[in-house]
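Omission of a single protein chain aside, the complex is shown with its protein chains in their original locations.
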Amino acid sequence: MRNDDKKVKVGVIGASGYTGAELLRILHVHPYVSVVEMFAYRSAGRKLSEVFPHLSTGYGGCELEAYSLERELRADFYFLCVPHGHSHEIVPFLLEKGKRVIDLSADYRLKDSSLFESIYGVKHTSAELLKEAVYGMPELFYRKIKGARLVANPGCLARAAILSLAPLLMNRLIEGDSMIVIDAKTGVSGAGRKIRDDLMFSEMNEDMRPYSPVFHRHVSEIEQVAGELSDKKPEILFVPHIISIDRGIITTCYIKLSRKNTFTEAKETFAEFYGKSPFIRILAPENLPSVKRIRGSNLVEIAIVKGKDENSLIIFTCLDNLVSGASGNAIHCFNIMNQFDEDTCLSAIIPLYP
Amino acid sequence: MRNDDKKVKVGVIGASGYTGAELLRILHVHPYVSVVEMFAYRSAGRKLSEVFPHLSTGYGGCELEAYSLERELRADFYFLCVPHGHSHEIVPFLLEKGKRVIDLSADYRLKDSSLFESIYGVKHTSAELLKEAVYGMPELFYRKIKGARLVANPGCLARAAILSLAPLLMNRLIEGDSMIVIDAKTGVSGAGRKIRDDLMFSEMNEDMRPYSPVFHRHVSEIEQVAGELSDKKPEILFVPHIISIDRGIITTCYIKLSRKNTFTEAKETFAEFYGKSPFIRILAPENLPSVKRIRGSNLVEIAIVKGKDENSLIIFTCLDNLVSGASGNAIHCFNIMNQFDEDTCLSAIIPLYP
Amino acid sequence: MRNDDKKVKVGVIGASGYTGAELLRILHVHPYVSVVEMFAYRSAGRKLSEVFPHLSTGYGGCELEAYSLERELRADFYFLCVPHGHSHEIVPFLLEKGKRVIDLSADYRLKDSSLFESIYGVKHTSAELLKEAVYGMPELFYRKIKGARLVANPGCLARAAILSLAPLLMNRLIEGDSMIVIDAKTGVSGAGRKIRDDLMFSEMNEDMRPYSPVFHRHVSEIEQVAGELSDKKPEILFVPHIISIDRGIITTCYIKLSRKNTFTEAKETFAEFYGKSPFIRILAPENLPSVKRIRGSNLVEIAIVKGKDENSLIIFTCLDNLVSGASGNAIHCFNIMNQFDEDTCLSAIIPLYP
Partner (left out) sequence: MRNDDKKVKVGVIGASGYTGAELLRILHVHPYVSVVEMFAYRSAGRKLSEVFPHLSTGYGGCELEAYSLERELRADFYFLCVPHGHSHEIVPFLLEKGKRVIDLSADYRLKDSSLFESIYGVKHTSAELLKEAVYGMPELFYRKIKGARLVANPGCLARAAILSLAPLLMNRLIEGDSMIVIDAKTGVSGAGRKIRDDLMFSEMNEDMRPYSPVFHRHVSEIEQVAGELSDKKPEILFVPHIISIDRGIITTCYIKLSRKNTFTEAKETFAEFYGKSPFIRILAPENLPSVKRIRGSNLVEIAIVKGKDENSLIIFTCLDNLVSGASGNAIHCFNIMNQFDEDTCLSAIIPLYP
């Protein structure tokens, strides 16, 4: 492992899934990071490049270690890329040792441990940390992230949906009792690296399908954040669809503005709200988002389109589920927590096109 | 050209686009059809198999002729697969000669010629026929189709959306002043065979993008039919997205039921309404549609899913844009007009999987 | 199950894999076939349409039974679509009962049982039938197939390669001691329906890779047939590559003609050799094969191209691995065995394009 005293010493726990790989792809070009430890379960003992041959450059030569609570930890900062339901057993130990942590799993996203338990089917063993954990949306919670010991990185679909709603919610532009419809489309890598027969190439290629309508796991995240931003919890109808492409999310949000507000106000709200974000592009009129234009990068494209009447609105939000929807956003939070420029190393990750 | 006195003599005008090719693929196995004429503009003088090598079997050996109003017509029944804005100049002449016609273009779909003209930018020269033209939805207008001289085949996205709404509209199950959201996803062949730089493989592959939000051409069709089925025109918010697959449409409709109705009623309405349709599959609970399962066939998969409360509802409708969304449905209408079994030859067109 | 006394009563053993599904898709439109029995291992007890929802039309409503040697058999003709290494235990029993059989597995393709055993790692328990089994290439062994009790359907890559070589081998046009290079490209469905992590969508999509170079299982089939057609076994170098598309094979064969022969002779040989085949298209000069043009059909496109000198030659052969490379060819053999027209029902299976 490379080391450099002036750099932040970083450890990655769960380096053999897609979010772990993506994290290491991007951290490789981070000027102030030295990844000094990588842990994996099944792949322990192998080189990273054996598990992910595309990482032969960069950290590929490093060996994946078996994680153990007993051993001494060499890093100061940890990214957890383990499956949902595993972080909550590791995080308390890391915090106790004085480490800072960004958890890419779902374990610390929901403030209500019983809600987590009913969704993920796992008893939460460190619920006392839920209050402290900061939900890692830099566009909303920059200051909290800056001072956090523990950041819960958002779910990919939740992040896209929240980016669509936040400016409207915070400024009370949404009609009070209206239903918010969120129709999401996601590439296949959003399902992670686990083996599933319905995701075999011959089954999935050239297909699209809805899945988990209404009760997808990310809905609770969206509702929780919406509740924090607004005075009352809006009613959300959320339906994701899986699409036979590798990467990319588009959420299409259908919204009813409150009667006293106009489309122009809504549009200006977005421009202002995201004006300082280094990654969010509010598209010009007549320009609509395209997954391929942001693929592989931390960029987010947002378009605001007027519905049929003055009070209906459509918000398109487009991002790469593995970057802005996972590892790129985690590094964004990391930069904030360490007082680096927000786009450090992320500005070097330009979309791959075509 | 093959001929057989007992068969219906069929002519195809505009045989060099995707809907023309698909029509000829399917008609090839129609036991009571003999295609005796094929016309094309730019490709006139070439064999069909030169324009569409995949049709080397079947009608591939036939020559495409230049269409002319002067020449004697050999067929009794015509399918028009010409671009929008061209049929209205041909159809009056065909009807005058005593032919029956199914028009796959948009020219006779809208009853209001000024609406047509504003959408398609073409002056309608046979608006007097709009009243007579029957909108070719066999599930709704079986009897009218049976007696029609002129059938206007629905737009692919319109057909999917109308199938989602019709049972609810006819039975007054939708809340009166609610907004109906229709989020549509379509494969690339829906854009036809014209050359467009944004649809080059390198630009389109692995991409998805919204297009023509709110004011897509098919919205007027949906609204017109909805108005006919119900006492009042519902408010519809329609947004299509193009997806990098060859074929397939999924429309996701978000609906508010009227307060006096229940989800169970809505579900039963679908089961009953489509009970006799040979092509529509109302999926069992927990089963959701998949484009790949219906690809290449005239089948339609519909799933009805309960929203968060008793009164919200999601309808998924899935069909192949070139078959049930175009040529297959046209042949369905043809079968009805000729009093053949509805599924004649269409039951032989089984989905291609994988 | 449908039945009709005038039709051939057919049974399918192993109906839950891709070749079984494809067989049932095509047999559905066979006018002289009634599928009266379907067997499966793990899926026994389920309806076919539960295992393959795309077959809801056709035989979808039929139940898959658990195969047992004890029970009485209702069919007269059996297709075996079981995995390699299982047919050899079933076939002797079927023949004994007076049934005719087409085996789509590899079990009866190779005449040399020890070669089979070394390749497939299974002891052959009915090696005495290997001599009787006819290799199911209708273009080469029409007469033998006609009179056969047991036909071994060729491997998909082997069939493509043999079609490329047969006219040259039979007419002694290949230079005696030259190496024949066969570079094959195949879609992913060629790997069958088994779960493999390297064939998950996220791993396979947008990829291509060579696999099993030199010693692929199909090489022995090619060599065996080449040896039968020619006086001496040619030296073959065979390398397959998997390509991220659903279906389709292209083999590119690089051949050295014997010095006394010319390119023109070679070309004429192909035209003559395949002149009567209902499925093989020898392409005109300047026209090269394309997988998409034959996808879903039993068609084969062959192009013969001159190398740099008078004596080198390239043969491109293109077919659908699941149709001409498996189930379609099996039905072709079935038609011959039952003295139906060769293209019965297969001429109705037109390629799906786009």
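Just so it is clear, A, B and C label the chains in written order, and each chain counts residues from 1 on its own.
One rule holds for everything that comes next: contacts are C-beta pairs under 8 Å (C-beta built on N, C-alpha and C of every residue); 3 or more make two chains touch, one makes a residue touch a chain.
All figures in this text were calculated on a predicted structure; none of them were measured in a lab.
Only one of C:41, C:142 or C:254 touches the chain withheld from this view, namely C:254. Which of C:149, C:172 or C:306 touches the hidden chain is settled by the complete complex: it is C:306. Of the options B:87, B:178 or B:244, the residue whose C-beta touches the omitted chain is B:244.
Residues touching the missing chain, restricted to subunit A, are 18, 21, 25, 28-29, 52-58, 189, 206, 246-247, 281, 290, 292-297, 299, 347-348, 350-354 (touch as defined at the top). Residues of subunit C in contact with the chain left out of this view: 179, 181, 183, 185, 202-203, 205-211, 213-214, 235-237, 239, 241, 243-248, 250, 252, 254, 256, 288-292, 295, 303, 305-308, 312, 314, 316, 354.
Although one chain is hidden here, its contacts on subunit B can still be listed: residues 18, 188-189, 191, 193, 195-197, 199-206, 244-246.
We take it that only the chains that are shown with their structure count from here on.
Chain B has the Cα centre that lies closest to the mean of all protein Cα atoms in view. Note: centroid distance subunit A to subunit B, computed from Cα atoms, is 40 Å. Chain centres here are Cα averages; for subunit B and subunit C they lie 36 Å apart. Rounded to a whole number, the gap between the C-alpha centres of subunit A and subunit C is 47 angstrom.
Contact with two or more other chains is made by residues 202-203, 205-206, 244-246 of subunit A.
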